[in-house]
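A single protein chain has been omitted from the complex, and every remaining protein chain is retained in its original position.
To keep things simple, chains are lettered A, B and C as they appear, and every chain counts its residues starting from 1.
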Amino acid sequence: MKKRKYSIYRECQGRENLDKIPVAVIGATGAVGQRFVALLWGHPWFDLRVVVASGKSQGHIYRDIASWRLKEIMPEGIGEMNVEQIHPKTFKDKEIKLIFSALPPKIAKDVEMDLASLGFFVFSNASANRMADYVPLLIADINPDHLALVEHQKKTKSGYVVTNANCSVTGLATALKPLHEAFGIKSVVVTTYQALSGAGYPGVPSLDITGNIVPYIQSEEEKIEVECRKILGKLTDSGIEHSPINVYASCARVPVRDGHLESVLVDFKEDVSEEEVKRALSGYEGLDNKTPTSPKRPIIVTEDESRPQPIFDVYNGEPERARGMAVTIGRIKRIHGKIRFYLLIHNTVRGAAGCSIMNAELAEMEGYI
Amino acid sequence: MKKRKYSIYRECQGRENLDKIPVAVIGATGAVGQRFVALLWGHPWFDLRVVVASGKSQGHIYRDIASWRLKEIMPEGIGEMNVEQIHPKTFKDKEIKLIFSALPPKIAKDVEMDLASLGFFVFSNASANRMADYVPLLIADINPDHLALVEHQKKTKSGYVVTNANCSVTGLATALKPLHEAFGIKSVVVTTYQALSGAGYPGVPSLDITGNIVPYIQSEEEKIEVECRKILGKLTDSGIEHSPINVYASCARVPVRDGHLESVLVDFKEDVSEEEVKRALSGYEGLDNKTPTSPKRPIIVTEDESRPQPIFDVYNGEPERARGMAVTIGRIKRIHGKIRFYLLIHNTVRGAAGCSIMNAELAEMEGYI
Amino acid sequence: MKKRKYSIYRECQGRENLDKIPVAVIGATGAVGQRFVALLWGHPWFDLRVVVASGKSQGHIYRDIASWRLKEIMPEGIGEMNVEQIHPKTFKDKEIKLIFSALPPKIAKDVEMDLASLGFFVFSNASANRMADYVPLLIADINPDHLALVEHQKKTKSGYVVTNANCSVTGLATALKPLHEAFGIKSVVVTTYQALSGAGYPGVPSLDITGNIVPYIQSEEEKIEVECRKILGKLTDSGIEHSPINVYASCARVPVRDGHLESVLVDFKEDVSEEEVKRALSGYEGLDNKTPTSPKRPIIVTEDESRPQPIFDVYNGEPERARGMAVTIGRIKRIHGKIRFYLLIHNTVRGAAGCSIMNAELAEMEGYI
Partner (left out) sequence: MKKRKYSIYRECQGRENLDKIPVAVIGATGAVGQRFVALLWGHPWFDLRVVVASGKSQGHIYRDIASWRLKEIMPEGIGEMNVEQIHPKTFKDKEIKLIFSALPPKIAKDVEMDLASLGFFVFSNASANRMADYVPLLIADINPDHLALVEHQKKTKSGYVVTNANCSVTGLATALKPLHEAFGIKSVVVTTYQALSGAGYPGVPSLDITGNIVPYIQSEEEKIEVECRKILGKLTDSGIEHSPINVYASCARVPVRDGHLESVLVDFKEDVSEEEVKRALSGYEGLDNKTPTSPKRPIIVTEDESRPQPIFDVYNGEPERARGMAVTIGRIKRIHGKIRFYLLIHNTVRGAAGCSIMNAELAEMEGYI
């Protein structure tokens, strides 16, 4: 191992190519799949060897199949990779055990579990298995202890599935965790302003959203409550004891490319001041041992009264800072004994692919890979 | 009087030209001033005789001064009107007693009160005098009894000032009034998605908002609480007893031209079902005696799970229905004992100029003009 | 027949319901189909009796099938209509001979010709048959004489097909016709800024176009030249002799809902002044005998140096004027002996459904129906 520069977390130790862990991305051509691919290219620990897409893509190279929708240019090397099918043999031939999944939910449910049964370690962005009893719903720098839940899976399978959370929930849970630890939360009202990339590609038709707001995102409000309760829940011998926090969620789509903004009102068990909240949020350190993708601090508190804003803050101040892996929080205000703030999360980085990669890095550090 | 068609409320009785009440608009060239002018042109009761703008506009016709920003074409006759200064003599020469004000707040405070002292009836959209003790903060079809507050002003002045409320508050108070009457409200959490026209012209720079959300509107959150409490307050002999409802407001600007969308969560004093809320909202009838501008029903409840949306609903279904004078409400849902819904208000029609015109119509019907 | 008001062209004579001509719309649920339906509802001459959509829509009412994307509210009566299949018997049972087609091109080609063979008069927005030898590519107030081309079709069929032109071409040809007649045109350079609704629904994904311009629309540049040459061509005994005008077209999609803007540079055969061009454009009267949909003047010239603009001019000054059936032209300027101007056309009204309805009205007036 030698020290090397890395785009997201620079002070982390990289590895020589021979020491890198071979990985695959399945569902590699969709919006989140593209983000996985972009983040894994040049990753200091992982070596992206296989990209998988649906049957029709066989025999093509990645460049010709993926409708690349990221502003970042497609890494040259990836464009030339052959697109493969989901065959255990393909993975084994390339010595791959670690698989990132951006499959659509309907397909993901069984495919991911089957791959786990065959001994693969699946880190998934799909919602299908998030609420399954022994599947960690993991944000590595928020509830790292939940990773141990895979021990339950290992009783019946040689591999396992770990999922990241819904993009809106990831922002919310990141903000709530240090506050819940410090003061105890009774209930939360959250109203979202969600970006277009959260709906994938082709996703939202332009005639629906240009100059408009759509106050409805299918199943999103329900996910926000149940996933939030699981992430903030307690790891016990028999699984996760979900937190009893009440969450009142209202979700809307807005004409913004990247970055979910959320207005949050927290009712604490005790009386809490604005200053205490700011300290708890800005002092939260996340993982003790940083991984390449985990940010120095998972939360950045801004004092600018008109921030955070998607256009300016989604990358947390590019390029020096957390590059989309931190949540920016501002407008913290005490109102009638409750605390209100706005948070912003990069929905396809920390809110999706970036989180699963961070989760896999934690698993590697903890000896699960 | 004879029956005539009118663009907003068709079934109302109009008047022959000779019977119409002469009116002026001051601050006529700004965003709200333009809306006043557009709505008053062809009004069945009022005759727009004078448009007033700041000193620099003297000696010009309206067309050359106003940067017309409405999608509706500028009525021909208005374009040719001379722009006047605020001189009581000008108003008196044209037999005007009724004045609509779209002045900027700083100027409005004294000018409006001075005009009232001189015997004019001022219906204002400016925020400056809204919270003054004896100034009705009036939404004619929501708190019509508050109009009587002008009796207090008349003790010391020959005229009076009546104001409409902030655009966001008007939407909120419209929704809350029937609910508060029916069930009693303890507190309200409101999060807004506010349109660009709410900031006037030139208003929000395009570089601030294109592809972006700005979670901050100066003083807006404070106004929402205090104005809401006054509108829902009780008229007593000594003035308005403000309602003790707690309001938790969070406000953001979004890249939409017209129509403020608001997510609302209501905590009632008793247990209330979704059905009861729908009935209370859709059954609310507003003014018993309709005026030209007052809508048939101030609230339209939609069952479409993805509505209301600014682009499609801001005019409440053009051109047959309320043309921007009704509030559209959808996504009514009971969550953990509270009621959540989304509402949409046309911020420069019902939320500004349209409301003041409706207020003046009520005053005329009640014999105050 | 008695005089009645009509939304687009008010001074036209309407008909009693019993005298109206029964019509159907096929492909009624898409973006252009919706526009057909909205414009035909309440039409003074035509009675919309049947709406047709693809097989899956059978047994449903229109409201449940169409993803209504117009800002205008769906007319109540239409929402309740049953959606039918393309069966000659259905049309005959309702005494329909006149059919408006908004079918997708692939299906349109044969279906429209088959319907013509069965004796129906098909007025189509589909591109499939536009360049067929004996099919008039008709803009009723631009090349009305081309309608006579249906006589050729009648030799082999009992009905016929008439098409309107591509939306961009309709704007361009409208502007060029009076200029070509007056001065003779050698060549034209046209660069477009095309609205989202031109791509139908779901059409352009929001991630492609939000905050972006896409300088490519499939086949559009080719269509502009060939269709323009046919429309400006001469009717001869053996068909249309296409005009030899050279057209240099460049097409881009922009984030605007409705209204194609086009920058046009015309090279005339002789020397022409700005004033001559303005006179030729603003003096063009279109059809001698107006039909309900044909505008008073097909071209509105604006002197405002920053117009036409889609948001403000697409409806030609709502609601008094041409309601989307006129082309607005501005910024006429002579540069190095050529003439440059900008034009704006409502791409789904005059540029699509509105044009076909106007074409059918002409056919009715000329005795072809």
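To be clear about the criterion, a residue touches a chain if its C-beta (ideal position, glycine included) is under 8 Å from a C-beta of that chain, and two chains touch if they have at least 3 such contacts.
This structure is a prediction, so every number in the text was calculated from the model and none was measured.
Within the entire complex, contacts from the absent chain reach the displayed chains A, B, C. Only one of C:Ile107, C:Met131, C:Val214 or C:Leu235 touches the absent chain when the whole complex is considered: C:Val214. Among C:Lys20, C:Lys97, C:His242 or C:Arg331, only C:Arg331 touches the chain that is left out of the view. Contact with the chain that does not appear here is found for just one residue of C:Ser54, C:Ser117, C:Ser263 or C:Ser282, C:Ser263. Listed for subunit B, the residues touching the missing chain in the whole complex are 31, 69, 196-197, 201-211, 255-257. By the touch rule set out above, subunit C reaches the unshown chain at residues 187, 189, 191, 193, 211-216, 246, 248, 250, 252, 254-257, 261, 263, 265, 305-312, 330-331, 335-336, 338, 340, 342.
Those residues of subunit A that touch the chain absent from the view are 71-73, 210-211, 257, 311-312, 315, 317-321.
Basically, only the chains that are shown with their structure count from here on.
Using mean Cα coordinates as chain centres, the one most removed from subunit C is A.
The distance from the centre of subunit A to the centre of subunit C, each centre being the mean of the chain's C-alpha atoms, comes to 48 Å. One simple way to say how far apart two chains are is to compare their mean CA positions; for subunit A and subunit B this gives 44 Å. Contacts with at least two other chains are made by residues 210-211, 257 of subunit C.
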